[in-house]
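A single protein chain has been omitted from the complex, and every remaining protein chain is retained in its original position.
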Amino acid sequence: MLPLVLNAVCYAVNGRAIIERVSVEIGAGPRTIILGPNGAGKSVLMRMCHGLLQPSAGKITWHGGNGNRRGRQSMVFQRPVMLRRSALANVVYGLKLAGFAARECNLRARDVLEAVGLERQADRPARTLSGGEQQRLALARAWALGPEVLFLDEPTANLDPGSTRDVESIIAAIHATGTKIIMSTHNLGQARRLGDEILFLSQGKLVERAPVDAFFKKPATVEAAAFLKEELPWN
Amino acid sequence: MELGTLRKIVLRFLFLPIAISMAPAASAQTFITVASTTSTEQSGLFRHILPRFKRKTGIEVRVVALGTGQALDMGRRGDADVVFVHAKSAEEKFVAEGHGVKRLPVMYNDFVLIGPKADPAKIAGSKDTLEALRRIRAAAAPFVSRGDRSGTHSAELALWKQAGIDPATNKGPWYRDTGQGMGPALNSASSMNAYILSDRGTWISFKNRGNLTILVAGDRRLFNQYGVILVNPAKHKHVKKEPGQAFIDWLVSPEGQKAIAEYSIGGERLFFPNAGQEGA
Partner (left out) sequence: MNDLTLAFGEAFALISGLDARLIEIVVLSLQVSVMAVAIAAIVGLPLGALFAVAHFRGRQAVIVLLNALMGLPPVVVGLSVYLLLSRAGPLGPLGILFTPTAMIIAQVILITPIIAALSRQSIEDAWHEYEEQLRSLGANRLRASVTLLWDTRFSLVTILLAGFGRAAAEVGAVMIVGGNIDGVTRVMTTAIALETSKGDLPLALGLGIILVGLVLTLNAAANLIKEAALRRYG
């Protein structure tokens, strides 16, 4: 599926531009972090790449056309949304949708729950789990599909440090199995810990792209430098 | 709730009504639909005589009780097999229109003129209904009318006409046209302390009398004749001709007439069988 190519992609609502002429090619391999202050348009950009939103202008193409993207790329949101059924059933739901056979669904689901440390909560109602457990469950649900690309939209923004650590180690594990990670965050420490390259977004524009070390040591643009100094004006 | 338990409960509850709904079609039970009046049903007569008919013939009689006008309309639409009401001229018209085969007199009950014990129009004990009505009009005493095209309503209007009064033009606050059945109209009269014309049967069973009592009765003009008619199977092909006719035959037979005569409330006879009476 990769590389993912964005060509002059725009997104506007009621005349207001949220994403302005973003062109970028995201290839396989490095963990890509979309970094930027609140309101920069990170979430909108991710949703367009995932396919939940249509760009108002420009084109988004995956290598090999659009095709059946079901299960080949998944997304984990800031707030996990679980169905009123058991944790296991939630994972199975995604697998069934992706077309896996019934017995395989169950096996894969149990495997992935074990991988994220939720094997003992498998039969508990998903909505009674804690915030951190639900986010791990969301990761499990996305991972079970065996995606080529995993989008994560500020996955730890609502979690306490302990859960954040758990989630980050799961993301690392997912990457280790060969899945491309594209994650947005406004947490500098997290970007540094988890990222290989940075796409820096500011006011809807892709301002800078650099490997993580270079970006943090010596940002090339004024906006990036200001953000790192946490002096970026809010607007 | 688990899907399995839910399914079991739903199935258990659904099967029963389906079976019940299908029952009329599935059972071999013969039944006829008789359109009659609310006052007849409320008198309790049917509960007394219908079981006897069923025991003898095995035919179930289903009575739909409406006002006389509605009952005859039901016959015109073919929704009933037999019509059993108490409005001679309307019934004869029904037969003349071709909707009914033949009208047979069955029984009569009487109307009574009811009013408050205080009796502002001073009609108590009179045997002249027309004079009583004139006095009510003169006193402008409150009078409740059913106003619903029923047999009782027709009888009331006929009496006003004979007394030389036209309630339509004379309508004042004294004449209250309520558009209700006999029971509700009595309820209204009771709460208004008004005069009202009622059939004796409904009055005897009526429990909310308040200050009301019978003031005028026994006048021949107050007799209320019942007739029974088979809905014309030539016009309505599906009419249950044989069981319907069987019911009519039974009503006018000595056995049926005896059953009617035996019905009483609190020792008082309500209906007087007169099948075969000339001019009834």
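Every chain is named by a letter (A and B) in the order it is written, and numbering of its residues begins at 1.
Going forward, a contact is a pair of C-beta atoms (placed from the backbone, for glycine too) under 8 Å apart; a residue touches a chain by one contact, two chains touch by 3 or more.
Keep in mind the model is a prediction, meaning the values are calculated, not measured.
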> Which is it among B:65, B:124 or B:192 that touches the chain not included here?
Replying inline: B:65
> Which residue, A:8, A:83 or A:222, contacts the hidden chain when the whole complex is considered?
Replying inline: A:83
>> Using the document's definition of touch, tell me which of B:79, B:97 or B:166 contacts the absent chain.
In response: B:79
> Touching the left-out chain: which of A:94, A:132, A:195 or A:219?
Replying inline: A:94
> Given the contact definition stated above, which residue among B:174, B:206 or B:223 touches the chain not shown here?
Replying inline: B:206
>> Applying the definition given at the start, please give the residues of chain A touching the unseen chain.
In response: 47, 50, 52, 70-71, 74-75, 77, 81, 83-85, 93-94, 97-98, 125-128, 141
> List the chain B residues touching the unshown chain?
Replying inline: 1, 10, 13-14, 16-18, 20-21, 24, 33, 38, 41-42, 46-47, 62-65, 76-79, 180-184, 186-187, 202, 205-208, 236, 238
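FYI, only the chains that are shown with their structure count from here on.
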> Taking each chain's centre as its mean C-alpha position, how far apart are chain A and chain B in Å?
Replying inline: 79
